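One protein chain is absent from this view; the other protein chains keep their places.
Letters A and B name the chains as they come in the text, with residue numbers starting at 1 for each one.
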Amino acid sequence: MPPAIRIEELTKDYAVGFWRKRPYRALDRLSLEIEPGEVFGFLGPNGAGKTTTLKLLMQLIFPSSGRAEILGRPVGDVPTKHRIGYLPENPSFYEYLTAEELLTYFAELFGYPAAERRRRVGVMLDRVGLGAERRLQIRKYSKGMVQRVGIAQALLNDPDVIFLDEPMSGLDPLGRRDIRTLILELRDQGRTIFFSSHILADAEALCSRVGVVVRGRLAASGSLNDMLAFDVRGWELVVSDLDPQTLVRVRPAARRVTEISPGRYALELSLDHPPERVLADLVSTGARLVSLNPVRETLEEFFVRRVAEMGTGARAPHAQEASRAGG
Amino acid sequence: MRAVSRIAASVFRESVRDRVPYNLVLFAILLISSSLLLGQLTAGQDVKIIKDLGLAATSLFGLFIAIFIGIGLVSKEVDRRSIYALLAKPISRTQFIAGKYAGLVLTLAVNLGVMTLALYVVLGFMTWGTSPELQSAWDAPGLDPALMKAVFLTFVQLMLVTAIALFFSTFSSPLLSAALTLGFYVVGQFNADLRNFDTVVDSPTAARLARGIYHVVPDLSAFDVKLQVVHGLPVPAGYLAATTAYGLLYITAILLVATFIFSRRDFK
Partner (left out) sequence: MSPRALGLLGPWLAVVALAAAIALQVARDRTYPRDSRAIAERALYVRSGTVLQRLALEFDALASDVYWIRALQHYGGERLTRERARNYDLLYPLLDITTSLDPYFTIAYRFGAIFLSEEYPGGPGRPDLAVALLRKGMAAQPEKWQYRHDIGFVHYWHLRDYKAAASWFQGAAAQPNAPNWLEPLAAAMLNAGGDRASARLVWGQMLQSEEEWLRRNAARRLQQLDALDQIDQLQEIVRRFPPPEGERYTWEYLVRRRILRGIPADPTGSAYRLDAASGTVTVASDSALQPMPAEANLRLHAP
């Protein structure tokens, strides 16, 4: 089966500056394939090129080179739009319409007959949790309510492929949990989801695969398990009833010591100090074991590490010289 | 087609909610109060002046609608980025432009229609209150159907101005679009003069340049038959047809260029 989304060497250059335009490379030869049914997290710091990629996929902007396909058809193909949904970042809709009217308008554009429109609009608004507010003009909505409207309009047509740009933005923790549940539901229904975020916790919770983009370049992509160092890189030992002298003696063995409450400490041990030995040592002085857990690299640490490694990325002038020279 | 009509309906609804109808109320008040006050001032010319005022106000209010809503049509949507979600729906950028234009033309038509109706009502009252002998002195009857010829040509002219506003709005900011459209409108009124520039100016290059501009910039003064209609002078059907056809051809050209530009631009 062809990939749901295929991106090949997608590049976007801008000319910035007032008089002498300097080229600015927002996206540098991005290549990705997303299979149907995947939940793909597109991660990166602010300004990395996430929104640029999504706009290129929705043909709101045009690439400088490279191409992309959705469901086997080139981006911008109008019939394909019946099968995709899009939530822009910080969406804005016609202020003078109510949520109900907006969704009805979009439903009209999809071509649904009147009864079908009413049904879909009602179901979607219920699903995102907009009750009586659906009859108020959007200009009166809070940011969270606008976000819900955005999600509703993205899902109105039961799309096979859904593009979400910062879907959690503007939502309170309850709202975030709702949307996470929603995304998992959509995944269980077999839909493909491509969402961009700078909140790593969401990606960890939802995604089967992620891609990390930094300063216009793809820094890494693959399944989370593959990308994160699977090896244990340390241990966290939590003990109670630890007396102060023993603590002083043991402290050099630990990378970090955190006092949780009087007598209860969390010790982060590096691999050089086998936890069994330290534990035996502590227990012999009267301390008691609370828990012992392996420490693996988190997505956040991976992220920060990769960002530092990427340096200036594709946007330094000499980097472009290098790439032009075939580097 | 369905998409275009849906977008057009949405534009019309926005204009209504945007309080455009208030200017209709203003128009009606202006016309009625003038008709009451003018009688004493004008040595019996009140019908002529009401017609002049009614037609001029219709033109002017229509112009404001054409320019200010016209530039907002695309610029505002792009600025506010409400266009992002819209273009993800199964419509092409061409359908978007066509729908926006159709919606504004609909708004214009309704507004002009209401203003014309108000004018006829006021003229009806004036005619009813004047003796037949005095009426025989009028250049044209009070409830003259020929007024609609003037309104019709004004409508075509405003459709042209709207197309120009939409064109600028596809690539420049609202403020710049308004200024450029207004500029085109003013130059378009003078356009007829440019044709005969060679009689006024010595340099043949300037005259040729003026001739060139004359052909490119729309000749808007040709749509103004208000004087003739108010004085009961004939406006031949052939002239109406030719001028309308000119307008429609020009509009087509502008919309094609606007669509071309809009289809290829990036949205910030």
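Criterion: a contact is a pair of C-beta atoms (placed from the backbone, for glycine too) under 8 Å apart; a residue touches a chain by one contact, two chains touch by 3 or more.
Note that this is a predicted model, so its numbers are computed, not measured.
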For the unseen chain, which displayed partners does it touch in the full complex? B
Across B:V16, B:L36 or B:A56, the one contacting the chain not displayed is B:A56
Options B:L31, B:A207, B:V230 or B:I251, residue touching the unrepresented chain: B:V230
By the contact definition given up top, give the residues of subunit B that touch the hidden chain. 41-45, 48-49, 52-53, 55-56, 59-60, 133-134, 136-137, 139, 186, 189-190, 193, 220-221, 223-224, 226-228, 230-231, 233
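By our rule, only the chains that are shown with their structure count from here on.
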For subunit A and subunit B, what's the span in angstrom between their mean Cα positions? 50
Could you pull out which subunit A residues touch subunit B in their complex? 55, 58-62, 78-79, 81-82, 84-88, 90-94, 96, 105-106, 108-111, 150, 153-154
Which residues of subunit B touch subunit A in the complex? 2-3, 6-7, 10, 14, 17-18, 80-82, 84-85, 87-92, 264, 266-267
